[in-house]
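First up is the structure itself, then whatever we jot down about it.
For this depiction, one protein chain was excluded, whereas all remaining protein chains were kept in their positions.
And now, chain A:
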Amino acid sequence: MALSEDEIFTKVQEALVDALGVDDDETTRDATLVGDLGAESIDFLDIVFKLEKAFDIQIPREELSPEDILTNSQYVQDGVVTADGMAELKKRMPWADLSKFQENPRVQDFGNLLTVGDLCNYVDSKVNQ
């Protein structure tokens, strides 16, 4: 059964409030998971478990964490993602807004890229495909 944007947002919000101990009003669509909501690496695993349960989906690790791309010398030079690497990231994460990252695509900044809205788009791509 297809879920509306609002239904997805509400469930994603519940998962984030539960996993990160943040308030509802902090989890706006623009909020970044790391910078604004304080997610640490272990929290991402928790968020994945909660989203899998809430939406009855499977989330393979590489879909949310493209570490294989970001550590591949074919796609990264001097700590910066190359044009080929950006193309690969866009292919892997079509649901993410990479426009800001693309302006200065330093690998070290990738961790603070994902927003609540990106997560909603990702879930939408899984449940409404």
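Simple rule for what comes next: a residue touches a chain if its C-beta (ideal position, glycine included) is under 8 Å from a C-beta of that chain, and two chains touch if they have at least 3 such contacts; residues count from 1.
Simple rule for what comes next: contacts and distances are computed from a predicted model.
Engineer: Could you check which of "Anti-sigma regulatory factor", "Transcription initiation protein", "Beta-hydroxyacyl-ACP dehydratase" or "tRNA 2-thiouridine synthesizing protein A" matches the UniProt name for the chain that's left out?
Structural biologist: According to UniProt, the chain not displayed is called "Beta-hydroxyacyl-ACP dehydratase".
Engineer: Out of A:E14, A:E52 or A:D84, point to the residue that touches the absent chain in the complete complex.
Structural biologist: Once the missing chain is taken into account, the touching residue is A:E52.
Engineer: Provide the residue numbers of chain A that touch the chain removed from this figure.
Structural biologist: So the residues of chain A touching the missing chain come out as 18-19, 42-43, 45-46, 48-49, 52-53, 59, 61.
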